[in-house]
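A single protein chain has been omitted; all remaining protein chains appear in their positions.
Right after this comes chain A.
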Amino acid sequence: MSADDFTDDMDEIRQIFFDECDEQLALLEEQLTSLTENTGDAEKINTIFRCVHSIKGGAAAFGMEDLVKFSHLFESVLDRFRSGYIPVDMEAVKTFLKCKDTLFDIVGAFKDGGQSYIVAPENVAELDVYLNSGAGSRSENIEMEDVFGLSFAPVKIEIDPPTDQKYSIIINVSSQFYKRGDDIRNILATLSELGQMTVDLDVANVPLLNTIQPDQSYLIWKVLLVTDIARQEIEEVFEWSGDDIHAEIILLTDKIIKTETYLPIFDDKHEELQIKKTVDRKGIATVRVDIQRIDKLVDLIGELVINQGAIQSQMRRNKISGDSFLGNVVAAQEQLIHELQENVIMMRAYPIKTVFQKLGRVVRETARFTDKQVKLILEGEDTEVDRSILEKISDPLTHMVRNAIDHGIEDSAERLKVGKEAEGLLRLRAFQRSGRIIVEIQDDGAGLDPERIYDKAVEKKIIEKGEKLDRDEIFSLIFEPGFSTVAKVTDVSGRGVGMDVVKKSLQQINGRIFINSTKGKGTTFSISLPFTLSVIEGIIFKAERQDFVIPVNNVSETVIFDPAKAFHIGDGKYGYPYRDGYLSVIYAAEILGYRPDGKNQKICFVIENENEDKIAFVVDKIIDHSRFVVKNLEDNYRKIKCFSTATILGDGNVAFILDVEFLFGEILKKESPC
């Protein structure tokens, strides 16, 4: 193996470590948030402890010192909660969440190639408080040596007694111990030098004389040692004898002696039980697959769909009926490919949980910043969304959550004044509706004030004073560039990006956004998203002998185009009657730079954008209505006007997919479309 291979391998292992970190952090967040509602659940604390612990183990193996130090500190504190020294309360949960966020940041820093990360001192101080409070406390001083080199092996951190502590030591020896000529008396003698010692000999395991094996060891020594020395020193006494002697050293505190419910003797079994439970919880077996392999699979099935199209067009050309044997087989095959495609696309789906959990942190931080009390409720976290979409909704959602807390939810005093609970409610909900994913962000804050929005829009010259708008139109003004309802720029949401950016980024993934708000009651933003970006339903049409695809969700109606009804509206543009009004006409041929001759244009799509603006889009001929595999042009080229994506047709040719939003944007700016 060459040096290069080795670094490659290391990188790969590092990547796996970071992937695992992400999983652990997600689990951590999940456990911590549920801890909020079910305070002091020992099982949960255990899981949390293990998450932090495994991050620490990996970090030590990769020499990420700062990550090791912080997770060690966090873990030590958790251990004190786990052992029952300190009861879990809401304050503690808050601290844990903050620590989780810090861990996330440190992991992120290392993932981005950083070598170090300086943890905010107040974060450390907060942990130190817990470390030094309650029974059996001591000040922690972590040296890297303590944790280095142990790599993934579990590291047990014990608490050193500053004063006399009681240890219960249970000693089991194997027959090998005696065969090597060792003597238990030497060990007991050494122990007796460490402090006050009493020894009990447990003979319960000694069998009857007729069954006794003369070379076996049946005796158990129970030692009670009162000493002020560190646990490590006791352990050292046994180290000489290696595996031949088994000693359980248990620190007895008053509390434990009194209650006797948490004797760590049972800890191992407890741990086992825990692991089993975790496995049960996941239930379904999963396989870790590189996302690129799945993407490749999606691509291949895309090609299969294209081939299928080729077969069908060849059949039509050769006038083979769909009722023939071949026709039936091809139809069955189409169905299979369709199912295959859906299944593979499902493989790329992730529960929206991954995004929601990140928002948990946003909510906490924003609430802290704005000094408001906010309770976050998550619903439908298991709703699955394609990975590509998930990546793109994280930022807009973050912004909207910040907005909801900063502008929507009132502070406690204000809320109490209007008869609401002091704590504001923020509800994030995800669900499926007619093939699309709906994400709702609902707050019970002050709601949008239509009058204020109207005045603001006039002030910002977005609308003319006196312009008549209905409620929904007024609400949608907040999506206009340059609109911001708050006069002062706040740290939280006033970062120069407004709701217009949110809307734009959602549009890029074919998302739509709606507002529902009642003054004084709260606001709900609903985002409607497609399930996937890799397949669209579209209509394929011809213009100037070239094929194009238009997404079906942009077409509100298809009508026969009668050139006689088109009328000139100046600047070479035409109008066309539609229902009880008139629409502007755009000829598909214009996009290609041709002058339409008015003879070939037979069909008119009434196309619609997000704002429900309508245009009559005139094409030569409709060819088919089908599902198309979306290919990104930027993969190998760059953005091009009017078409953000393309697809491959049955004959192997490329057809561009019309970017309707872009088209409207250009038309409304009165620029020639392309």
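The rule is simple: contacts are C-beta pairs under 8 Å (C-beta built on N, C-alpha and C of every residue); 3 or more make two chains touch, one makes a residue touch a chain; residues count from 1.
In this section, contacts and distances are computed from a predicted model.
Novice: Select, from "Peptide ABC transporter", "Chemotaxis protein CheW", "histidine kinase" or "Transketolase family protein", the UniProt-recorded name of the complex's unshown chain.
Specialist: "Chemotaxis protein CheW"
Novice: From the list A:232, A:556 or A:653, which touches the chain that is not on show?
Specialist: Missing-chain contact among the listed residues: A:653.
Novice: For the full complex, which residue in A:212, A:300, A:346 or A:377 touches the chain that was left out?
Specialist: The one listed residue touching the chain not shown is A:300.
Novice: Which one, A:361, A:460 or A:631, makes contact with the chain that was left out?
Specialist: Touches the omitted chain: A:631.
Novice: With the missing chain put back, one of A:124, A:294, A:642 or A:667 would touch it. Which one?
Specialist: Of these options, the touching residue for the absent chain is A:642.
Novice: Residue-wise, where is chain A in contact with the chain that is not depicted?
Specialist: 299-300, 302-303, 306, 546, 591-593, 631-633, 635-638, 640-643, 646, 648, 652-656, 674
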